[in-house]
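Left out: one protein chain. Kept in place: all the others.
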Amino acid sequence: MSILAIQLLNSLFYASVLFLIAAGLSLIFGVMRIVNLAHGSLFAIGAYTGAWLVGQAIGFGVPAAWLLLVIPIAALAAALIGIVIEPLLLRPFYRRAEEYQLLVTFGLLLILEDLMRLVWGGLPLTADTVMDAMPVVHIGGLVYPGYNLLVIVIGIAAAVVLWLLIYETKFGVLLRATSQDRRMASALGLNVGLVYVAAFAIGCFMAGLGGAIVVPSHAAVLGMGVEALILAFVVVVVGGLGSLKGALVGALIVSFVRTAGIQFFPEVELAVLYLIAALVLIARPTGLFGTA
Amino acid sequence: MKAAAIALPRSPARPYAASVIGLAVLAAVPGFVGLYQTQLLTYGLIMAIAALGFNLLLGYTGLLSFGHSAYFGLGAYTVAFLLQWLGLHSMELYILLGLPVAAIVSALFGYICVRHTRIFFGILTLALSQVLYSLALKFFWVTGGTDGLRVPRPTLLAGLIDFAGSGGFPRFIRSYYYYVLGVFVLSTAIMWVIVHSPFGKALQAIRDNETRARFLGLRVRRFRWAAFLLSGTFTGLAGILWVPLNGLTTPDVLYWPFSGEIVFMTLLGGFRSFFGPIVGGIAFTFIKTYAVASTEYWQLLLGTVLVGLVLLLPTGIVGGLSQIAKRLRETKESAT
Partner (left out) sequence: MSLLRTVELRKRFGALNACDGVNFTVEKGEFLSLVGSNGAGKTTLVNLITAHLLPDSGQILFEDRDITTMTVAARIKAGIARSFQLVNLFDGLSVFDNVALAIFARDGKTAKIAALAASDTEVRRETREVLAEFGLAAKSELLAGELAQGERKLLDVAVAYTLRPKLLFLDEPTSGVSSAEKTQIMDTVSSVVRSGAVTAVVIEHDMDVVFRYSDRIVMMHEGAFLADGPPDAIRANEAVASILLGVSSPA
């Protein structure tokens, strides 16, 4: 019974991370109609930055509890990179064929992945200290890291905040208006450029946050960006691109399937996920709640 | 892919004349340069075939694939398996048995991918190539894992020519160059016919205006699938030719940055022309060899140049050259 509870919690943990990445991807697509192939790399940057900051903080003797602050800082770093990227590399291509956007973001992917290698080297970077700093929880007779529970809370909080932002704030109205009809929004005097950069930055923040919260549990390694991109893709395929609800539901479904898959077929875990994505794409091309 | 064209030659005779000259030059090369350069050019021709296949999908059908490493790698690994499990050494058998494998997997992957719009198509192709990559790593007792599988020199022309014994290496390099050149010429000719056939015209129509193509009664998905199949098979052929020269196949050749290289070289040469990918494939091979020798961060360089290309020279080398030629023609005409 307690093993089941642990598996459930693990699934929720993983779902939180997936939700953050996928929601960022979906938000950017929903508002700007572009898919950033380097989105996973921003997740990776969040992870690397987080782990690096933890290392630095420990070196300066920062007490363990304060280490959690690293998480939002790392996410902000990813958002800052997004603020630089959007006007520089994406804006010139909004009017051009879609292929160019894909090519540019693919180039960005190559650049970011190698930049990470340049800055942090080829070895994995860990942040176990953060995880160890948090108390453990007892479930049945088993011990479970309290940190994982925190991640689940963060995931839920992020979903709520994002939902409030999009549906209850004035800024959210601007976002939705721009996503519906860009030219109309611009004709009404909205600063579309600002909305775009903000939306992109938020999306990158989400991805970076995902990386920052996962790194105490899973070390930052090269190639995690592409893997995250593909997983986020599977999530939005299932849930539908451009939908917040879809990102949430998709993340939960993918996560539960993955956990179950690992239990019974550990070897083919990744293939199971791709199979699901392929099946969903065949049966319901726009996903469960898609707007694409 | 909206608007603009595959550059039409001014007169039909031009590409034929240029090709003959080009072929003559290529045939003469080994007589003038050393073994290393000959080997490099062989790699260049191989990548040209890969890019040519890739561009059938991009330039002519308007579909951008980020997963073509899958078919290249399949070709390479199939050769390694043919050697390991069946003890085959004949280059002809490698090609004859390897092509169907590439074709079947392209057909399967294509079936999954072409049902979707550009974005999903692109990421799906990436995901599928990653599946193959992770399989190659996971089943290391079959694929040799990161160490890969060795493939020694094959026999050419149904076993007539082999390269055992002393002096084998230089003989192999020169003979293999002409062998690859022959396959290259054949592949280029086949691709030329394909894109200039009614089928090829239909592909371009679908690329330009899917709705209108449908309103001519064309079954869009079927054409895209056929293009995907042909594209994957051509790139698979490149992989088959590559591995005996490289002597070894590793999972790197299935990994996504390699797909990026194929995209890059096509863009470099110019994806809106027939010969662009050929120019790109050869140029890229030489550029990469010298670049990799000078920097450890090859991917960074590649990415930066890719972004630069898309920003500044989206029509690639061939496109840029033909624009210059056009400009010169116009100044000449206005001057007379």
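A few notes on this one:
Letters are used for the chains, namely A and B, taken in the order the chains are written, and counting of residues starts over at 1 for each.
Criterion: a residue touches a chain if its C-beta (ideal position, glycine included) is under 8 Å from a C-beta of that chain, and two chains touch if they have at least 3 such contacts.
Just so you know, these numbers come straight off a predicted model, no measurement behind them.
Contacts of the undisplayed chain with the visible chains, over the whole complex, involve B.
Contact with the chain not shown here comes from a single listed residue; of B:L135, B:I194, B:L248 or B:A291, that residue is B:I194. Listed residues B:S166, B:T211, B:S294 or B:S334: the one in touch with the omitted chain is B:T211. For subunit B, the residues touching the absent chain in the complete assembly are 1-6, 8, 193-194, 196-202, 204-205, 207-209, 211-219, 223.
Going forward, only the chains that are shown with their structure count from here on.
Mean C-alpha positions place subunit A and subunit B at a centre distance of 34 Å. On subunit A, the positions that touch subunit B within their shared complex are 29, 35, 37, 89, 92-93, 97-100, 102-104, 106-115, 117-118, 226-227, 229-230, 233-234, 237, 241, 267, 270-271, 274, 277-278, 281-282, 285, 292.
Here subunit B touches subunit A in the complex through residues 1-3, 58, 62, 64, 66, 112, 115-120, 122-124, 126-128, 130-131, 134-135, 138, 256-257, 260, 263, 267, 297-300, 302-304, 306-307, 310-311, 314, going by the rule given at the top.
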